[in-house]
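Yeah, one chain of the complex is gone here, protein chain that is, but the others are all in their spots.
So that you can tell them apart, the chains are marked A, B and C in the order they are listed, and the count of residues begins at 1 in each.
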Amino acid sequence: MINKVVTDAGAAIAGITDGMTLMLGGFGLCGIPENCIREIVARGISGLTCISNNAGVDDFGIGLMLRKRQVKKMIASYVGENAEFERQLLTGELEVELVPQGTLATRCMAAGYGMPAIFTPAGVGTEVAEGKEVRNFGGKDYLMEMAFDADFAIVKAWKGDTAGNLVYRQTARNFNPVMAMAGKITIAEVEELVPVGALDPDHIHTPGIYVHRIFQGTNYEKRIEQRTVRGH
Amino acid sequence: MINKVVTDAGAAIAGITDGMTLMLGGFGLCGIPENCIREIVARGISGLTCISNNAGVDDFGIGLMLRKRQVKKMIASYVGENAEFERQLLTGELEVELVPQGTLATRCMAAGYGMPAIFTPAGVGTEVAEGKEVRNFGGKDYLMEMAFDADFAIVKAWKGDTAGNLVYRQTARNFNPVMAMAGKITIAEVEELVPVGALDPDHIHTPGIYVHRIFQGTNYEKRIEQRTVRGH
Amino acid sequence: MLDKNGIAKRIAKEIKDGYYVNLGIGIPTLVANYIPENINVVLQSENGLLGMGPFPHAGEEDADLINAGKQTITMLPGSAIFDSAMSFGMIRSQKVDLTILGAMEVSEYGDIANWKIPGKLVKGMGGAMDLVASAKNIIVAMQQVNKAGESKLLRQCTLPLTGVRCIRKIVTELAVFEVDAENGGFHLLERAPGISVDEIRNATAGKFFAPVHVPEMDL
Partner (left out) sequence: MLDKNGIAKRIAKEIKDGYYVNLGIGIPTLVANYIPENINVVLQSENGLLGMGPFPHAGEEDADLINAGKQTITMLPGSAIFDSAMSFGMIRSQKVDLTILGAMEVSEYGDIANWKIPGKLVKGMGGAMDLVASAKNIIVAMQQVNKAGESKLLRQCTLPLTGVRCIRKIVTELAVFEVDAENGGFHLLERAPGISVDEIRNATAGKFFAPVHVPEMDL
């Protein structure tokens, strides 16, 4: 019987090699696949193109991969909060493609939904539009943006079952469901792996058909980037 | 304070007038907005264009509207199981636009997601492609299909809260979430209306921002179209 | 000559462990009865369900739980519910490994017609056009010969098309074929028990190819 469950991040990332394109779920440090990132860093896989909304911070998330110079190109919407990123960008070591956040999300969804391209008004008239087809619908201009093509998508969910069904928690959902749909191979790491039947079919955010490998992660740090609390 | 809750189907369908375009959720008779259909029939609103996956059966669902000749045009993917429909189609009283089911769903989603058009391979090389732009991406042909433009979307959910958040039950979900996103005005009828806070934010299928009016329906028949049971 | 269940039984052998499968209405639905128990297969129903189970026991039918044929069904453990856009999203992105559906006609180039007979009432294509345009792996389950004795494996389809050059494999009451969409032609792979190559050739209106030795189906 085919089994999607793998023991750990080491087994999960089998097949990820130098030069591949990876999607990594999360928004800032929220809902990022900590275990897989740790393992990719440990193995030193390099020359990677990473599609992710952000690039982590200096010492966490994708920032760990940047520090080890494993990333050739970053496709993201916002890459602040990262001095090492800045250094590599200014020295030309790192290539960066900035994409409006909604365009980024929708290009992932397009891949998962088998749509080769989508139309969005975001970026019309700006440098984001350079080289792209502009098309008018109903008096408004839209850019045609292409679906992403990623070798692996790596996502983090709260719970998952052995069939690969995933449930996310609060805003740790963010890009994870759209990336889960979009990888040629999708790896899910979850805080809690449960048997089939333990999740309500009505509550599943990512159906298992999109998930090829799943494992229960360990030692989640779940770091908070901007700890803000209420005044008195 | 603005209040989305209306008392009943009568109040919910206020503003629906002759000649409008309506989206109606459901698949077959599963998950259809029974209360609103009943009310539209009672009022005799006519000349309607209905976008719905199916056209009901002779004496239930959209079939009730057909029987009263309220529908000018039906946009659907499958319209069998309906003798009166057949009669009106053959006499030319009823206009029909048949749309592949995935195209129908995606044209709804496109409206809800602010995408003026989408690309799908469904129908390439068939009569569905007539008059449509064909475009090749990566060696494969796709049709460009336009987002729907509906005056009202009328959906049925299992539970809803007073903020308009909706939860569907099992396969009664079907087209309801994509249509809920797509109407200029969206009406939701629910089996159970609950106060805000009663639904888990992680379990909401349609966020309330898409829903303009909501009410708790009555006398749900929930008719089964093909009752099939297991042999011994 | 195979009956409907025989066709379904033969098709079931094409299903591999771990497959996600979409079964059309008619003979394809019967395939579910012949899936080997030692493999794990998940059935997709395009109205929005993965993990479709058998029909419910009498009295346990639920109006909220139906398949794409509008029949009452059950869910197996590990099922997931989703909306129609996502359902066809996973079909278009080829996450569904195998699609099995019926046909009125198939051409030697793999064109299929199965949704409309001009002059007769049109019921609509439902999800068939999406499925045939998107699936990487489609098996057609059909009667090779109609009631008038005419072959439905043709040089060209005469009925309005559902999809173009999309069918690779056909299982009929007589045989299993592979379709050569490149050069055109029905390549005979297997014979139904007791059926001769000549009988199959005679029932095939399109270009027909058979190797010297054609094995009988192993059912």
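The working rule: contacts are C-beta pairs under 8 Å (C-beta built on N, C-alpha and C of every residue); 3 or more make two chains touch, one makes a residue touch a chain.
Being a predicted model, the structure only gives us computed values, none of them experimental.
S.K.: The chain left out here touches which displayed chains?
M.R.: Looking at the complete complex, the unshown chain comes into contact with A, B.
S.K.: Going by the contact rule already stated, which one of B:F27, B:Y78, B:Y113 or B:Y142 would touch the omitted chain in the full complex?
M.R.: B:Y113
S.K.: Can you work out which residue in A:M20, A:V41, A:L98 or A:A198 touches the chain that's missing from view?
M.R.: Of these options, the touching residue for the absent chain is A:L98.
S.K.: For the chain left off this view, which of A:T21, A:N35, A:Q70 or A:N174 is in contact with it?
M.R.: That would be A:N174, which touches the missing chain.
S.K.: Counting contacts across the full complex, list the positions on chain A that touch the omitted chain.
M.R.: With respect to the unshown chain, the touching residues of chain A are 27-31, 53, 76-80, 86, 89-90, 96, 98, 100-106, 108-109, 120-128, 158, 168-178, 205, 222-230.
S.K.: Tell me which stretches of chain B touch the chain missing from the display.
M.R.: 1-2, 111-115, 161-163, 165, 181, 195-197, 201-202, 204, 207-210
To be clear about the criterion, only the chains that are shown with their structure count from here on.
S.K.: Whole-Å distance, chain A centre to chain C centre, using C-alpha means?
M.R.: Computed value for the inter-centroid distance: 36 Å.
S.K.: Which integer distance in Å separates the CA centroid of chain B from that of chain C?
M.R.: About 28 Å, centre to centre.
S.K.: Averaging only over C-alpha atoms, locate the centres of chain A and chain B and give their separation in whole Å.
M.R.: Result: the chain centres lie 33 Å from each other.
S.K.: What parts of chain B, by residue number, touch at least two of the other chains?
M.R.: As it turns out, chain B has residues touching two or more other chains at 106, 120-121, 168-170, 173.
S.K.: Can you pull out the residues of chain C that are in contact with at least two other chains?
M.R.: Within chain C, the residues that touch at least two other chains are 49, 75, 81-82, 85, 88-89, 91-92, 134.
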